[in-house]
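This is the structure I have questions about; it appears just below.
With one protein chain withheld, the remaining protein chains of the complex are depicted in position.
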Amino acid sequence: MGYQQILEEIYQETQQFSHIGEPASYIPELTKVDPNQYGICLKTMEGETFHIGDSNTPFAIQSIAKVFSLAMAFHLRGEKLWKRVGVEPSGSAFNSVIQLELERGIPRNPLINAGALVVADILLTELEYPEEQFLKFVQALCHTKDITYNESMAVSERENGFLNAAIANMLKYYGNIENDIERVLRFYFRQCSLTMNCEQLATAFLPFSDHTQPFQFEETKLTSSQVKRINAIMQTCGFYDEAGEFSFTVGLPGKSGVGGGIAAICPRRYSVAVWSPRLNKKGNSVMGMKALEMLTTKTEVSIF
Amino acid sequence: MGYQQILEEIYQETQQFSHIGEPASYIPELTKVDPNQYGICLKTMEGETFHIGDSNTPFAIQSIAKVFSLAMAFHLRGEKLWKRVGVEPSGSAFNSVIQLELERGIPRNPLINAGALVVADILLTELEYPEEQFLKFVQALCHTKDITYNESMAVSERENGFLNAAIANMLKYYGNIENDIERVLRFYFRQCSLTMNCEQLATAFLPFSDHTQPFQFEETKLTSSQVKRINAIMQTCGFYDEAGEFSFTVGLPGKSGVGGGIAAICPRRYSVAVWSPRLNKKGNSVMGMKALEMLTTKTEVSIF
Amino acid sequence: MGYQQILEEIYQETQQFSHIGEPASYIPELTKVDPNQYGICLKTMEGETFHIGDSNTPFAIQSIAKVFSLAMAFHLRGEKLWKRVGVEPSGSAFNSVIQLELERGIPRNPLINAGALVVADILLTELEYPEEQFLKFVQALCHTKDITYNESMAVSERENGFLNAAIANMLKYYGNIENDIERVLRFYFRQCSLTMNCEQLATAFLPFSDHTQPFQFEETKLTSSQVKRINAIMQTCGFYDEAGEFSFTVGLPGKSGVGGGIAAICPRRYSVAVWSPRLNKKGNSVMGMKALEMLTTKTEVSIF
Partner (left out) sequence: MGYQQILEEIYQETQQFSHIGEPASYIPELTKVDPNQYGICLKTMEGETFHIGDSNTPFAIQSIAKVFSLAMAFHLRGEKLWKRVGVEPSGSAFNSVIQLELERGIPRNPLINAGALVVADILLTELEYPEEQFLKFVQALCHTKDITYNESMAVSERENGFLNAAIANMLKYYGNIENDIERVLRFYFRQCSLTMNCEQLATAFLPFSDHTQPFQFEETKLTSSQVKRINAIMQTCGFYDEAGEFSFTVGLPGKSGVGGGIAAICPRRYSVAVWSPRLNKKGNSVMGMKALEMLTTKTEVSIF
């Protein structure tokens, strides 16, 4: 059975879940999105593209952006990166400050908010034009210039982002933020506001699925080993406190965002992006989780 | 390059780490073991066996036993198992009671002590002769009767196992232990005291590396999906608060024990067991971690 | 207005609260008690006694016993006692294990369960016949032999006391219990099972209200400074996570028990004991709290 047929089956079979969950309500801009949209795009290493549903509708990738900023920071700092941020699953919600106090300002991993704030701080230190260079890197990954920040969303998120501001202040208190807190927060929220569609997201993740190919996009260059490491971090930390559940039911490295997007990869085979705004209680897309679970079941290929 | 040559290279190249770390000191019986022993055994799905060093010296598998008891309980309870124990990484040390209080008696996963105590309780409820049936299951996995409990170690661990007794009492308090606490603890420590060598351990893990083969040993029968799920749990939860580090540097599902053993699998390729008693600060074998890191580097095959 | 009249007014005015709250249900023996009983006894330093209601009905003093065991241990160990247990309020429920893990086995104060278990352990180490000597000390404080352990309650509590057993095991793990855990638990639960009435309790607390008099009962002898210190500990730690509320509304050092008793003292004036089995959500007697609040309001004397 080909991938297109599989996507079609998944699309049909997941319809039963299409009204479960609610979109994120804490970000005003996100509440304006039609919650019933649903799209999937899968790209293989051989260069084929399969899609279904609203796969060309742009949405805010939110936390999925953390994978891109991690890639840049890993390139810039190499192994020294891990002095500022860990690689262990957090075992708690994406925004917990408890862990941060207990572990004195070293975030558990770069895919929780605290870790992504440290990564943003590193990019601000290392890059001359961080916002532009970050955007160019993502555009290069997607082979298109047609990707932009949603400035009004970024501003709106900053204005309501009290918990992230709390986290940034704690990191600064523990000496793990070098730049001005406000600048770090603004850059972080701009990253989250990146607007992409499923096809672009699948394109951007394809290079992560194949560590045998050179990874170089704009100035960002990763070794084969570094690509694998990013996979390993997505595998154990990509879904907040549902990382185990995702590893358990889907079995692929991936990253979700509160905009309802999930990007995942099947090493040496394909990348896939799903989008549907309704979230489960853990903040992950209901349809997205179901679709990926069916994908690895139907293809009979996961990392395990 | 063949596996035997790879093992030989690993064996040589890891010698530089042979005096780093100390064996576990909190279990009196473990302190009697010569800390400089070191063995590896790798078994392929095609039926080949490769080994080097002290691969036939028996040692206490300790927490590696948690994978076997999980397999039995998963067979016996199916999906209902997850009402009693979670599948998320713990994000903290193997023996933390804080998580247990915050989450009111539901252990994060079956590979931390609290979770394994719940699993032991389930086996006590479900099985007529739990100790005998557990041993028979492991013997069947290893194709040998030559595996026994180390009774004096089990008794000695129970007598000094205050933290595990604390955890068992908390589980009982929260209603997540059905049987007598003392019986649960005694059964748990007997499981940990199982004495095996690297070759037996590699044999026992081989069936977990291939979900395309029927998994049936004595009464315990797992579906292909269940085998994959056990892999997923090992991947995210198998190394206490070093699970991310292991996933990151090695990239294989596995489980370690404070006796210095590590068993891991490369899905659809091989199982491997390494043993060396000196531990790092997180309680995992120093040489074992290094050997497996080199193995996936040299074979250029990991799950990512 | 004399104390008798005040007690009568309090007795009348608190009737409106007489059906609020429920008796403790986790100790089977306590559920057998008629929840609508209510008594008060007040004793002045001048030797007068005032009482009303069920002030001569015996009940299990439960945690109030912690004050007596603290007095004995303080006599036996002096300032060295504070190496084993702190003097700070716990800021959390009486039975939290989180604090114990974070502070590595040193209980916050001697009036939470963990601290009282350490105190019990000290008495077991120091005394030849701890059960007998503890009982004799309390009998001496009350000027009567008519006080006994409720053995069946002690046994029943031990059998269901999983959380206390968890705490005792953690203390042992951290090296803060010297004796056999089971012996410590049995002794602790016997102390809690002491059966006294309000009059006896008020008599027993009178010596704590006056540090200007010599404190000597059987072998237990406290200096004036030590008596004041026990008052200070009752003031800040006597009511679990309602210590601030009690200090705030009542303004007297005191100690409550889940049997529904509260004993308190007004330094250099009187001791008072109230008993009513219905508890609020924090585990303190509803009527007892109200009665004492009215007492300091009507007498216009508190420590502040």
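Order as written gives the chain letters A, B and C; numbering starts at 1 within each chain.
As a convention for this text, contacts are C-beta pairs under 8 Å (C-beta built on N, C-alpha and C of every residue); 3 or more make two chains touch, one makes a residue touch a chain.
Please read all numbers here as calculations on a predicted model, not as lab measurements.
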Checklist outcome for this item: Chains in view that the hidden chain touches are A, C
Checklist outcome for this item: Of C:Q62, C:S247 or C:S285, the residue that touches the missing chain is C:S247
Checklist entry - Quick one: which of C:H211, C:K255 or C:K290 touches the chain that's been left out? => result C:H211
Checklist outcome for this item: Among the options C:K43, C:K66 or C:R108, the absent chain makes contact with C:R108
Checklist entry - What residues on chain A make contact with the chain left out of this view? => result 96-98, 101-102, 162-163, 165-170, 172-173, 181
Checklist entry - In the whole complex, what residues of chain C lie against the chain that is missing from view? => result 86-92, 99, 108-109, 211, 225, 228-229, 231-233, 235-237, 241-245, 247-248, 251, 253, 267, 297, 302-304
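As a working rule, only the chains that are shown with their structure count from here on.
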Next on the checklist: Looking at contacts between chains, which pair has the highest count of C-beta pairs?
Outcome noted: A-B
Next on the checklist: Need the central chain here, defined by C-alpha centroid distance to the all-chain C-alpha centroid.
Outcome noted: B
Checklist outcome for this item: Whole-angstrom distance, CA centroid of chain A to CA centroid of chain C, is 55
Item to check | Centre distance in Å when chain A and chain B are each reduced to the mean of their C-alpha atoms | outcome: 32
Checklist outcome for this item: Note: chain C sits from chain B at a C-alpha centroid distance in Å of 47
Checklist entry - Counting only residues that touch at least 2 other chains, which ones in chain C make the list? => result none
